[in-house]
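Yeah, one chain of the complex is gone here, protein chain that is, but the others are all in their spots.
For reference, chains read A, B and C in written order, and residue numbers begin at 1 within each chain.
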Amino acid sequence: MNIEEIRRIFQNAPFISALGIDLVSAGDGECATKLTIGSRHLQQDGFVHAGVQSTMADHTAGAAAGTLTGSGDIVLTAEFKINLLRPARGEALLCRARVINPGRKLMVVESEVYCLADSTETLVSKLLGTMAVVPLRDP
Amino acid sequence: MNIEEIRRIFQNAPFISALGIDLVSAGDGECATKLTIGSRHLQQDGFVHAGVQSTMADHTAGAAAGTLTGSGDIVLTAEFKINLLRPARGEALLCRARVINPGRKLMVVESEVYCLADSTETLVSKLLGTMAVVPLRDP
Amino acid sequence: MNIEEIRRIFQNAPFISALGIDLVSAGDGECATKLTIGSRHLQQDGFVHAGVQSTMADHTAGAAAGTLTGSGDIVLTAEFKINLLRPARGEALLCRARVINPGRKLMVVESEVYCLADSTETLVSKLLGTMAVVPLRDP
Partner (left out) sequence: MNIEEIRRIFQNAPFISALGIDLVSAGDGECATKLTIGSRHLQQDGFVHAGVQSTMADHTAGAAAGTLTGSGDIVLTAEFKINLLRPARGEALLCRARVINPGRKLMVVESEVYCLADSTETLVSKLLGTMAVVPLRDP
């Protein structure tokens, strides 16, 4: 998929629009995204919810995989593992994902999520996962 | 924490309220939750986003761990792994989580997410993860 | 594969024979194995090495998947995640694995490893993983 098709994946995914995850760049098995942290992203102690970080890391990884598939295919998450390294609190999250093994049917991906606070970026979570490439008609 | 304290974790977590994840039951290292699927939960192909399932599985597991901690402690996700077994489409998600190893500082947890469609419940994802128990003042 | 074919997977895998992992039972998406703990299985502090537990949990899960495939297919581990719940020390390890999602190309599996010490079985590790089913000629 080209950058316009990737952009449409962000626009046409209501959960991603609702969270405010924006596409920054995509191409050649890589993707970067950004999210401005608001109170709606928090858990009960005032930190960004693990689910927000997971969603961002997963979706960005899926888009990185999408840059390597044909437009007749869709990308579905088969599984992922994420380590939350420290509580995340700040102004924004930045995510960078890349495909580390571009198989025809399975793509292994990794993502890093950074939290921007007081002009400093800190790695807050890391994902390692597997995306399934599936024909559009047969998910 | 008792059921009222667990309930407050759901009410005081803006991301969980926004998603519409409701507490069904909690106690003795277990927790169950429910979510009515709406269009805001979907990804670009009309399925429930992996991030919604992950958030629900993670938060429910955290609450299961919370039933075994004192009220001076908070529970933070250290890491989790989730397998998405099949595309999820239907009316509601149901999640059941339990602690499989109740350590003092680390609790190993698992969650299962079921999708309810046409009166049938199908297992759609499974999480295995680790929760860190941290004193309230020192996250 | 039937029980005899599964048995051959244990006999023809030199690493499994060398470790002394024995097939106990197999069928219908399930498998059980056993290992008598010896000093060769230990790490530097006298506990069973995480790698021994991982190998046993992975191989038993692969065999569980194998009970559901045709004899023209082989089963390869795509990925797994394992939680080591506590240091393992005792006389034997017992492992039980089962397929929780029997896909045609991917099977999601889980395994539990128990340590037998002083006539008591304790859960020491839990695996959640994905097996790829691949035609014999095209691994």
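Keep this in mind: contacts are C-beta pairs under 8 Å (C-beta built on N, C-alpha and C of every residue); 3 or more make two chains touch, one makes a residue touch a chain.
Keep in mind the model is a prediction, meaning the values are calculated, not measured.
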Among B:6, B:50 or B:78, the residue in touch with the chain that has been omitted: B:78
May I ask you to list the residues on chain B that touch the chain which is not drawn? 78-79, 81, 105-106, 108, 130, 132
Could I get the residues of chain A that touch the absent chain, sorted low to high? 81, 83, 85-86, 100-101, 108, 110, 123, 126, 128, 130
Taking the full complex into account, what residues of chain C touch the chain not shown? 8-9, 12-16, 18-19, 39-45, 47, 49-52, 54-56, 58-59, 62, 74, 76-84, 87, 139
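The rule we apply is simple: only the chains that are shown with their structure count from here on.
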Taking each chain's centre as the mean of its Cα atoms, which chain lies farthest from chain B? C
Averaging over Cα atoms per chain, report the distance between chain A and chain C in Å. 32
Inter-centroid spacing, chain B versus chain A (mean Cα positions, whole Å): 20
Touching two or more other chains in chain B are residues 81, 83
